[in-house]
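Certain chains of the assembly are absent from this excerpt, and the rest are unmoved.
Chain nomenclature is as follows: A and B, assigned in order of appearance, with residue numbering initiated at 1 for each chain independently.
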Amino acid sequence: MTSLQAAVDDRPREECGVCAVVGHDDAATLCYLGLYAQQHRGQETAGIVSARLGDHGGIQHRVHRGLGLVPDVFDQQTLADLGGRVCIGHVRYSTTGAPNPQNTQPIAASLRFGPVAVAHNGNLTNAHLLRASLKSQGAIFGTTIDTEVIVHLISHVMTATFEEAMHEALQSIEGAFSLVILHNDTMYAVRDAHGFRPLELGRLPNGGWMVASETVAFDLVDAKPVRSIAPGEILRIRPGAEPETLKPLPARERAQCIFEYVYFSRPDSVIDGVAVQAVRRRMGEELFREHPAEADAVICVPDSAMSPALGYAHAGSLPFVMGLVRNHYVGRTFIEPTQRIRDFGAKVKYNATRSAVAGKRLVVVDDSIVRGTTAQKIVRMLRDAGATEIHFRIASPPWRHSCLYGIDTPDPRTFAATGRDVEQIRAHLEVDSLGYLSPDGLKRAVGRQEGWCMACFTGRYPTSERRLTKEMLEDQDLSFGPLPKQFTSIGS
Amino acid sequence: MTSLQAAVDDRPREECGVCAVVGHDDAATLCYLGLYAQQHRGQETAGIVSARLGDHGGIQHRVHRGLGLVPDVFDQQTLADLGGRVCIGHVRYSTTGAPNPQNTQPIAASLRFGPVAVAHNGNLTNAHLLRASLKSQGAIFGTTIDTEVIVHLISHVMTATFEEAMHEALQSIEGAFSLVILHNDTMYAVRDAHGFRPLELGRLPNGGWMVASETVAFDLVDAKPVRSIAPGEILRIRPGAEPETLKPLPARERAQCIFEYVYFSRPDSVIDGVAVQAVRRRMGEELFREHPAEADAVICVPDSAMSPALGYAHAGSLPFVMGLVRNHYVGRTFIEPTQRIRDFGAKVKYNATRSAVAGKRLVVVDDSIVRGTTAQKIVRMLRDAGATEIHFRIASPPWRHSCLYGIDTPDPRTFAATGRDVEQIRAHLEVDSLGYLSPDGLKRAVGRQEGWCMACFTGRYPTSERRLTKEMLEDQDLSFGPLPKQFTSIGS
């Protein structure tokens, strides 16, 4: 038995989504809903930490984390038990090893400032150096994730106040970090100065505040998007008070992840003021301008390439049809007939609609190609269904480099574009023509020419670190085994 | 905690899908895949019965059934344990009471002919009468589902052969029945003479045979669609032999369920020789012809109304945009903030994309409206997102009557169209205009004017039975409690 998702999907994976709610009696439930709306950013673990009155009088952090989808981890009892008017939460797709209770977020710890919890979207590029340095000062690491480094840094700064310590700690870390930090019942929203990953501020109908990776978290609970957390900003939100921007982190080159618009974010989100779906449609329009095709119909690889395909069809005045149907139950563990996974994989996820494609010259639009294995299967499936020509159009440039900033990608040696030029990729995919959207075209679609991280396409990394090995990403002293027996029969 | 699907979805529900595989060493796995592809036809129970050599020499039926999605019920061990070269399978959405191990199909029983198993898609309209008659002859009923009646009927016919008994039994039952029946290792595919529900024949690459409710089951395992089982046909398939059509059931008025094309079947299926997706697109085109609208954009209620919306947009030369986004994780149990379910329901399932709809006059296409509760929420959501006009277009006629033939619908008193004319429905939904596709338009889209069951729209039932109460549908002597504790924490 294998996870079908892993078997057939060669898309990159977002590692995390964060959420925070400040100043609402139902904070835990709202945080839960905010995570639920961001489930696409991480399906393996979920967690919430609430700030509430402890039995001894002070503020206590109540922690509830678990494995699985958000509704698997929480129920009414656990949300009631969390209580509190301030909460932070996290969903995670674990990049290495099996998902494990030890590596769930938010990280929660007790330190001399009192309880501190951190939820992190991104990836620290100097975590390995900091970890070694912290250990030499006596720190012990109980997880293998880089987020733990942040808590240690805060604790090891020997300053008078938590905020000073946090500020100093945040200056030590490099890479991508959109954070929600809970100290006692004060919440801090932090975004690295490059602004790699999104982080948005919203307002609840009752006047409380909400922070989330994506605005879809606000929509679900009737919160209104207010603005993005600025790159380098540290925003403090206390219950009953207005948010205050603290002294920012030192400025860096702006380097917002452009791939959030291409694939990661939900189409109904607005990231840094730009509506994702509108971008995607323009990507398709630009793609047609750069790579038109003589064809009878445009189809897409559902669901993420729907909008660029519609844009392409619209720009080219071509009919858009549903040539591929997606099976929405995919993602659960699935039994493969031995040795046939290559043949079955894509079919289980997608099926070609013969009536829509037979005898036609097709434009097939996808948002990106990483390894190209799914693309190959789709091509074969469409030819079997009677397509006469297949013109593949990709709404982003060729993916040629690993992401260091929080996206999980396969080994670059397996990328379709590695060692191949576009003509060679076309031959590899066995399509009649192939066109990738240019970097400029992509930037035009987003509507801003500067301030992007496009390292996955260009290899130009905005940080000094150029390469992170598995040893650098994870503490190698520890590993966590497969899940306890109790979990083995439970879905997802 | 409530099932969100139940809370927000007011679409009718298909009750069942069937599958049979004859003549393949991997019959159980192929049957599993065939059920998996038909998961949309029933998500509450799944089961397979295989014919294999028993320990005592004869053919034994091995039964494996359970609660949950197909991959929840089966694993490699259970499929290996089923064994056999002939299998029948079933997925079910239970219409009444809690899903229960007792009411899973295929029904399997030992009778004087040897082992017999039956999987049924449809609904018998005279089951209550037959049940009473059979009891008076000494039959005992261990389930509350009508399928058990069929096995009793076969057993109570005092004829020489199984096939004679089966033929006589099949003449006694009325209503909708697409069946796969397993006796020893011979499989029979049966479709009632009205042809209410679909039943398709396919051929495996190795020469073996497959029968399924929809052709998507064939696609997944590289089987080729051959033809439909004809209304009234009894097709016998033995391993290693060609299918043989036995003496048919007495002819009846043809009454194929037109709603399979509107909503139930997967768009990539071909039902009775007609491609579902092509029909849906034409439904949209006809809808535009009958009810054009002055608008800036066409959107759909995803995912089922995608094709009619594309057809509408194409016919009207209007831009199609993704104004509503569907959350694909919905369906799992979900915690609602108390008392707010009305507000949250539709938002959890759909979200409006402000950038796509703000300031626009919208055509919103849906395939059908039953209670209209979701439609109301969507309208409100789109207005909140800035839509200036909303023109609702429904790709089928108003739903006004219960289905007696295997589709679960809410109480007709709750239908949006009950006691309202179209203008009143329009006011009820608070839309600027409302148009339903006419019965004739729908038939034009399918491409055939006669031979349809459209009772849900017209109230003209092709069978003598006009009304089935809960008492008639289910044996009232028995009821089965909620699931055992072991199930309560397991998803979906």
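In the analysis below, a contact is a pair of C-beta atoms (placed from the backbone, for glycine too) under 8 Å apart; a residue touches a chain by one contact, two chains touch by 3 or more.
None of these values were measured; they are calculated from a predicted model.
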Identical protein chains across the whole complex (2 displayed): 4
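Just so we're on the same page, only the chains that are shown with their structure count from here on.
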Size of the rotation, in steps of 5 degrees, that lays the CA trace of chain A over chain B: 180
Contacting residues of chain B [partner chain A, same complex]: 1, 26, 29, 32-33, 36-37, 39-40, 69-72, 74-76, 79, 216, 219-220, 222, 266-268, 270, 275, 277-278, 281, 303, 306-307, 310, 314, 319-322, 325, 327-329, 332-335, 337, 343-344, 347-348, 351-356, 489-492
